[in-house]
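One protein chain omitted, others in place.
Presenting chain A:
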Amino acid sequence: MSNKAARNLFIFGSLFFFVIFLGMTYDTLGNLDKRAPEITDEVDAGKHVWHKYDCIGCHTIFGNGSYFAPELAKITEKKPKGYLKKFLMDPKAVNPAAAMPKFGITADEADKLLAFLDWSSKVDTNGWPPKPILAVAAGVAGQELSAGEKVYRAHGCSDCHIISGIGGTSGPDLTHVGAKRDRAWLIGHFKDPDDYVKDSAMPKVEAPEADIEKLADYMLTLK
């Protein structure tokens, strides 16, 4: 091949692929709005707050960003808004071990951020993040769960609490909670955490009385 031919291959080949890329870009942009909910003014305002505090400097969203803190695109599916709002405004007040700093996010800004994160949770991401296969497999294998354990799972308590090493770190570790609290405290706290712990960020447990009792029984086995 002559030098000139090689040069032409480079120039025209690159242009060829770039044109295809532009065509696909055009098609993609036409499709995006169908794959995501409408962007309201509040969602847009939330995105501005997101940029203002440089959340991407620690977090990922849709898996892109920094790897210092958890992925946030689907956080509002996992944790209730009341809790998230309190956390955003003052992380260490909710979880003394939190590594996220207090930035001075106002209540209004927190609402906007949550509207934005609600929007991101509804974007069609081709199934990402995938369900953890080993956890799913373990569920299928199905150990015998006690009645209380079932309620604990159904209410997603483990998103915020750890029992024996498994679960989230937003709330206190419950591995030995049975040694610390009694039945009345637990039941009362489930119904209205605020009555027992000032400014609690734990959501009320919205469940029938019977389930709440089973849950309390289960907690008492954790010693």
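Note that a residue touches a chain if its C-beta (ideal position, glycine included) is under 8 Å from a C-beta of that chain, and two chains touch if they have at least 3 such contacts; residues count from 1.
Basically, contacts and distances are computed from a predicted model.
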{"item": "Complex member absent from the view - protein name from UniProt, among \"Sarcosine oxidase subunit delta\", \"CO or xanthine dehydrogenase, FAD-binding subunit\", \"Nitric oxide reductase subunit B\" or \"2Fe-2S ferredoxin\"", "value": "\"Nitric oxide reductase subunit B\""}
{"item": "Of A:L9, A:A93 or A:A210, the one touching the omitted chain in the full complex", "value": "A:L9"}
{"item": "Chain A residues that touch the omitted chain in the full complex", "value": "1-3, 6-7, 9-10, 13-14, 17-18, 20-21, 24-25, 27-29, 31-33, 35-36, 39, 43-44, 47-48, 50-58, 60-71, 99, 101, 103-104, 116, 119-120, 123-135, 162, 165-169"}
